[in-house]
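Of the protein chains in this complex, all but one are displayed in their positions.
Lettered A, B and C in written order, each chain numbered from 1.
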Amino acid sequence: MISIALLGAGRIGQIHGRNIAASSRAKLAGIADPLPEGANALSKATGAPVRPAEELIADRAIDAVLIGTPTDTHADYIDQAAAAGKAILCEKPVDLNSARIVETLERVKKAGVPLMIGFNRRFDPNFAALRKRLEDGVAGDVELVTIVSRDPGPPPISYIQRSGGLYRDMMIHDLDMARFLLAEDPVEVYALGSSLVDPEIGKAGDVDTAAVLLKTASGRICQISCSRRATYGYDQRVEVHGSKGLLAAGNIHETTVTFAGGQGFTADPAQNFFLERYAAAYRNEVEAFIDTVETGKAPSPSGLDGLRAQQLADAAQTSLETGKPVKVG
Amino acid sequence: MISIALLGAGRIGQIHGRNIAASSRAKLAGIADPLPEGANALSKATGAPVRPAEELIADRAIDAVLIGTPTDTHADYIDQAAAAGKAILCEKPVDLNSARIVETLERVKKAGVPLMIGFNRRFDPNFAALRKRLEDGVAGDVELVTIVSRDPGPPPISYIQRSGGLYRDMMIHDLDMARFLLAEDPVEVYALGSSLVDPEIGKAGDVDTAAVLLKTASGRICQISCSRRATYGYDQRVEVHGSKGLLAAGNIHETTVTFAGGQGFTADPAQNFFLERYAAAYRNEVEAFIDTVETGKAPSPSGLDGLRAQQLADAAQTSLETGKPVKVG
Amino acid sequence: MISIALLGAGRIGQIHGRNIAASSRAKLAGIADPLPEGANALSKATGAPVRPAEELIADRAIDAVLIGTPTDTHADYIDQAAAAGKAILCEKPVDLNSARIVETLERVKKAGVPLMIGFNRRFDPNFAALRKRLEDGVAGDVELVTIVSRDPGPPPISYIQRSGGLYRDMMIHDLDMARFLLAEDPVEVYALGSSLVDPEIGKAGDVDTAAVLLKTASGRICQISCSRRATYGYDQRVEVHGSKGLLAAGNIHETTVTFAGGQGFTADPAQNFFLERYAAAYRNEVEAFIDTVETGKAPSPSGLDGLRAQQLADAAQTSLETGKPVKVG
Partner (left out) sequence: MISIALLGAGRIGQIHGRNIAASSRAKLAGIADPLPEGANALSKATGAPVRPAEELIADRAIDAVLIGTPTDTHADYIDQAAAAGKAILCEKPVDLNSARIVETLERVKKAGVPLMIGFNRRFDPNFAALRKRLEDGVAGDVELVTIVSRDPGPPPISYIQRSGGLYRDMMIHDLDMARFLLAEDPVEVYALGSSLVDPEIGKAGDVDTAAVLLKTASGRICQISCSRRATYGYDQRVEVHGSKGLLAAGNIHETTVTFAGGQGFTADPAQNFFLERYAAAYRNEVEAFIDTVETGKAPSPSGLDGLRAQQLADAAQTSLETGKPVKVG
């Protein structure tokens, strides 16, 4: 029975805390959040005590911490937890600054603790099954990967302003997915971006509609497109074109109900909310982390995976700003 | 080059006439219709002369006749064409009276001419491919066949009144399809029917919503459902459940375009008009008839196939009227 | 907080017990099962004590019982629980003998306790959404309902022998679904049935491939088809054809992954296992039962719904045996 402390009881922390509590192999040992409301609600639902983060990190009875706090606290908490010898599952990104990530990964390495990064989509049963079939050779050699990622609607401008920009905030999930599916690291990034959804996003210095092209050393190509708005739900699709055929994973509709009438045949919108769309992914992610802690196997996605995705996002941002492709790695 | 005369230049005759003219293996040798408008239009489009039916049947230079005249003239024209030694392709049904069909088939047999019945759906590329895969054993042993048949809207009441009723007029196509897919003759028919679409149809003594169950000697089951109205186009689907799996053929949409918006994902309605939906079927049907004439192989569907379907339709009508299952064959 | 005892810790009891324990509005107050293995496992997972059924029923601190024991004990347990003033959720059927059901419903009525029957499919999010849209008038007046129900594979012959036959054991779910979707009671049933999947089933006096036609007083038609085997998963589909269009709910595939290669485009099989396919339905069912107990509103599906479905199944069996349609109600 792994004893896990949760740092951060916001929207995503609520999910993780409940998943830890529901696991038959872990217990939620404590909850830390400076805002009492979320922490108390989660404590009531799970029975886990609310305690200061420092106390939880120092508690020798606790094996691991799950960090779901605001991004700018991630690196510090990782440093502290690593120093205390805890296994760590941290929400992406480790930091918006890649140099800071490198420093933290060094400390983690010295501490000898496992660090897993919360790229939840890798644990989605559909994307995981697709990746498994790639490994089994179903599609042959990978040639061309296409990733579509469109949020139902943009976040508040206040969020946009401190988000690090679309590539680091939103597309980073897709850049990790690209690495997951390409089975090879991209060596070059070219990015386009526009503000077409909401001019306020453009005024805030960000884009809301974006596409990148990635190329690997062996010539594999990946195209990613993102939008901050999709009227038909949360659009999350991948396609991998290989020498033997095309593997694809499509959207999940709200229900299987269809209606056929004068306008045609209508299926439900795609599931709209990321916590619903990726509910199984979050469960599986926590279980994979528990596996890592129990078995001592290498964490995946690792801190290095987190760094690589961040470097791709940085490169995309630079490409947007310079209008040129940017080399990576 | 087969020389074919067309009797009847109405809606379906226009199609057949053009298909004969467009075939590289046949020529349209003449067109007969008491109403000059359709005949002249077809003559202009194809270059074939308009002549009286009797003349065409008597013309020794003509190898075959395609009968697309009103139902109540079919049997007489078959009799005459058979007496004149012509190969015959006749629209379904030979007659609304099964006894009359039996007599005509006798005469055709004595005359030794091929008689093919226009069950066009057997020649639809999709249904034909499905049947081919059944023959190839893809689905294993046939157990349960489901046929869905729904017209976009009901015909005029005046047509309903002289149609012989839904089972003989509309479901007869599905009853033939049942025989085509079951690969065994039904031995019992049970029918339900209601007038739910238009009360005038009920007043005319007919039903507009109907379902039948068929059973074969070996225990195979077929369910057919029909409606005289579907708001989403011409609904034409079949499913064959077998020991190895399920073969199905679905609707053809007007285009492949879909739109995703707040209401969900909408595909186009099914093709609405039977002449569009079965355009390829009509072409293939004429080619199959030409094959029959050229090669001397047995016509399929044969006059006996026409009789069997008619007997099933009669049985369904009797079942509706008596409320009991009716044995056939 | 509703206190619920579970009678029966077999396959379905395990699901119900966990769902009760996971609900924020109920607690699992005790588990009874003559076989200790399942009861102990569930007790370990949920913390609920294992106690004899009689004790749980007599315990005044317990508000409700969920009966998931073998069918032949249902009626007795309902009688006892009703006498003890408990709210009751009982797996279908109350009894294989309709007369016995009538007696039990009388006792429940006199006791004044709510009795809900476990027709889980009504609580499937997809079928529930379809029914909601029907109530909202999306499809207009219901005319023709089609229900497809095919199990991945047949149960053991020993189960078949004491099951009451396919109509009472398997199709009863579809007969309830028919009533759920028709919004009107069938007045006549005609049934076909064959043993095509496994001759042993036929030797045991049962069928494995079946179809029925139902008709309501106003002329609505329902066709149901069942098979004890489907090679492509657990096939569970419904279609409601109405005056305004067609509402349908299709199968749930194992993942959204598709592969396109030389053989075509392949989507995953349908979810194979009923406990997976209906996992959400079982959760929602328990929540609906808790609602009923909390609010005092009439239970749905009710004991009467259970009786009506059983009567339709009886009629189908009689129809199969006599070869004639059977009037109901």
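The criterion applied here is as follows: a residue touches a chain if its C-beta (ideal position, glycine included) is under 8 Å from a C-beta of that chain, and two chains touch if they have at least 3 such contacts.
This one's a predicted model, so the numbers in the text were calculated from it and none came from an experiment.
Touching the missing chain, out of A:H16, A:H74 or A:R220, is residue A:R220.
Of the options A:Q14, A:T46, A:T104 or A:T209, the residue whose C-beta touches the omitted chain is A:T209.
Note that of B:G219, B:G245 or B:G323, the residue touching the chain absent from this view is B:G245. Per the touch definition above, the residue from A:G38, A:P93 or A:G245 contacting the chain not shown is A:G245.
Screening B:P125, B:P199 or B:G329 for touch with the missing chain picks out B:P125.
Contacts to the hidden chain, counted on chain A, fall at residues 141, 143-144, 146, 148, 150, 190, 192, 194-197, 209-211, 213, 215, 219-221, 223, 225, 227, 229-232, 235, 241, 243-246, 323-325. Considering the complete assembly, chain B touches the hidden chain via residues 22, 24, 45, 125-126, 129-130, 133, 138-139, 244-252, 254-262. Interface with the hidden chain, as seen from chain C, comprises residues 230-233, 253, 260-270.
The criterion applied here is as follows: only the chains that are shown with their structure count from here on.
Nearest to the overall CA centre, using the mean of each chain's CA atoms, is chain C. The geometric centre of chain A is 57 Å away from that of chain B, both derived from CA atoms. The set of chain A residues that touch two or more partner chains comprises 260-262.
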